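All protein chains of the complex are present and in place, except for one that has been dropped.
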Amino acid sequence: MWTYIVRRLLIVFPVMLGVAFMVFSAMYLIPGDAVDAMLRDTGATAEAMARLRAQMGLDQPFHVQFLRFLMVLASGDLGRSLVTGRPVADQIASQLPATIELTLAALAIAILIGVPLGVVAALRRGSWIDTSSMIVALVGVSMPNFWLGLLFILFFSLQLGWFPASGTGGLRYLVLPAVTLGFSGVAIIARITRSSLLEVINADYVRTARSKGLKPRTVVLKHAMRNAMASVMTVVGLQFGALLGGSVVVETVFGRQGLGSLTVGAIQRSDLPLVQATVMLAALAFVLVNLLVDVSYSLLDPRIRYA
Amino acid sequence: MLRRAIGKFIRHPGGMVGLGLFLALVCIAVFAPAIAPYDPLRVDPIAALTPPSAEHWMGTDTLGRDVMSRVIHGTRISLRLGVISVSIGLSLGVLIGVLAGYLGGRVDGILMRFIDMLLAFPSLILALVAVFALGPGLTNAMIAVGISAIPAFARITRGEVLSAKENLYVQSAQALGGSEVTIMVRHILPNIIAPNIVMGALMTGTAILAGAALSFLGLGAQSPTPEWGLMLSQGRGFMSLAWWLTFFPGLGIMLTVMAMNLLGDGLRDVLDPRIR
Partner (left out) sequence: MRIARPLQAALLGALLVVSALAGTAAAQNTGGELVFGVNREADMLDLHVGSSRYDLVPAAQIYDTLLFLTEDGEFLPWLAEEVTFNDDATEYTIRLRPGVTFHDGTPLDAEALKFNFDRIVDPATMSAKAAGEMGPYNRTEVIDELTVVVHFDASYPGFLAAISDWRSGGPHSPSAIQADPDGFRFAPVGTGPFRFVEWVQGNRIVLERNPDYAWPRPGTQNDGPAYLDRVVFRTIAEDGSRVVSLRNREIDGLLRLPPQELAGFEGNQDFVVTRATLPGSGVLLIVNAGKAPTNDLAFRQALLHVVSPDQISRVGYFGAWPPHRGSVLSESNPDFVDVSDMFPFDPERAEQLLDEGGWVMGADGVRVKDGNRAELVYIGFPSPETTRTMELIQALVGPLGIRIQITELESGAIHAARQAGDHHIAHLTFIYTDSHFLRTLFHSENIGRGWNFIHKVDEDLDALLEAVQIEADMERRAELAERIQRHMLEQGYVLPTVYQHTINVFGAHVNDVESYPVYGEAPYFYDTWLD
């Protein structure tokens, strides 16, 4: 078990190195560099720009610049925003909590509603509950979250005035964005729970348990669920990536502070250091969560062993 | 085999609904200029912000353009975006998957590390990075979404190729000295078609969503293109005054994505129940 975890952890490094390479190359391709962006309104002379470029090493060939980029990253210095001059690390630190709050709330909604919905649908297979929950699930995966968010604002903020339309703050500010972001997760998790439960319910050991006279409900909760959870966990891991991507949109729709709106703002304003840092952080978070999922998967499912 | 699959598909209610919806949308897209009551770009300031009426079923926008005509033409753009992005993802993904799976060894290692790198990004974030590097615009958004779809196709193809390679008939073909190309075309390709069709259908829905999201964020289609995501973002400021500006384009996205999901689910159940 431990060797598996350590081995998985070790893979994170080359993957992140590759991520850094890709992000750096993408930035390198963009016309105009950091000096253009920094001195854009200052009327600086071409010589002054060349001097600053040399100072920042931007006149060096690609591989030298990439190595320098890695070294700076390794030292933990993420640089400064080209637009505001704010240290990137500070900005990320100030925006991270809001995004964590939002993604966790959305994930909680997805699991707390999705799993029971899936269980009920599986137990009552073919009933109206099953059909309607699967229709809800279909709508959920097909609905663009930015549209759902706008509909929520229209209804719950504009018409009813129950929740604020925009901003970051306490629970009142969290409800609509979290439900918006979690909605597609509800759908996906409900579907997976249902189908993996159906699979397990027909498996031999559950039949045996049933034949021993245990109530179907107990069978489901005690035996089937444990096994079904493994595939649900995998989906949760993948869902996390969707949540990270979705937070970009949802934070924009609801005017929330957070990494997503920071990323979009940085992209719109060509703020290279900020784009690099936020994108790499999203990748790191995604990779680590998937690692976590794989590890807990192996814990949940005793049949799986890793050499 | 094909006949059986078709027979099964016909009895799959979700799949048939999906297929019906999809075909309807394709018809709308193809015959958009004929179906749309007005030119989607025709500006008529005097008729601006008319609510849905007999004349304008879905109302008019801030410039007096007919929303229904724009939504109809939007079908074209979104389907094209879905198909082109998925084609990019599919062709590159299948190429990488086949090479990695068939050649194995170091090629496999390198290609799969590349795929791991792509997979390290949540897909919308990957599309954002790509569109940032390429610059905003509808074409670039298609490429960006296509890139973010590569890993899904590469992985599924590699898996199929690997298991096909294990199969006796490939081994025997190799033993008999068939050329690599022949082996690939005759024995491996048939195995990877079905799962890629299923994945393609499912990914088309995802791609349409992602493309609309990019446009919504101002990084995809540019005005005055009647793209649904862009229409939504332009209608946002008018939510309290003109709900129809955001309602109908959103409905368009949802129905299209739903069609692709239903179709994909149906195809999966029929062709390849292993994929989930």
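Residue numbering begins at 1 within each chain, and the chains themselves are lettered A and B in the order written.
Definition applied: contacts are C-beta pairs under 8 Å (C-beta built on N, C-alpha and C of every residue); 3 or more make two chains touch, one makes a residue touch a chain.
Computed from a predicted model, the values in this text were never measured in an experiment.
Note on the chain not shown: across the whole complex it touches A, B. Set against the missing chain, the residues A:Ile11, A:Leu67, A:Leu112 or A:Leu158 yield one that touches it, A:Leu158.
From the set B:Val17, B:Ile35 or B:Leu63, the residue in touch with the chain omitted from the display is B:Leu63, counting the whole complex. In the full complex, the hidden chain is touched by chain B at residues 41-43, 45, 48, 62-63, 136, 218, 222-224, 234, 236-241.
Taking the complete complex into account, residues 31-32, 36-46, 48, 80, 82-87, 91, 94-95, 98, 153, 157-158, 161, 164-168, 253-258, 261-262, 268-271 of chain A touch the chain not shown.
One rule holds in what follows: only the chains that are shown with their structure count from here on.
If each chain is reduced to the centroid of its CA atoms, chain A and chain B end up 21 Å from each other. Chain A makes touch with chain B in their complex at residues 14-16, 18-19, 21-23, 26-27, 29-30, 138-139, 141-144, 146-147, 150-151, 153-154, 158, 192, 195, 240-246, 248-249, 252, 263-264, 267-268, 275, 279, 282-283, 286-287. In the complex of the two chains, the chain B residues touching chain A come out as 113-114, 116-118, 120-125, 128-133, 205, 209, 212-213, 216-219, 229, 232-233, 236, 239-240, 243, 246-247, 249-250, 253-255, 257-258, 261-262, 276.
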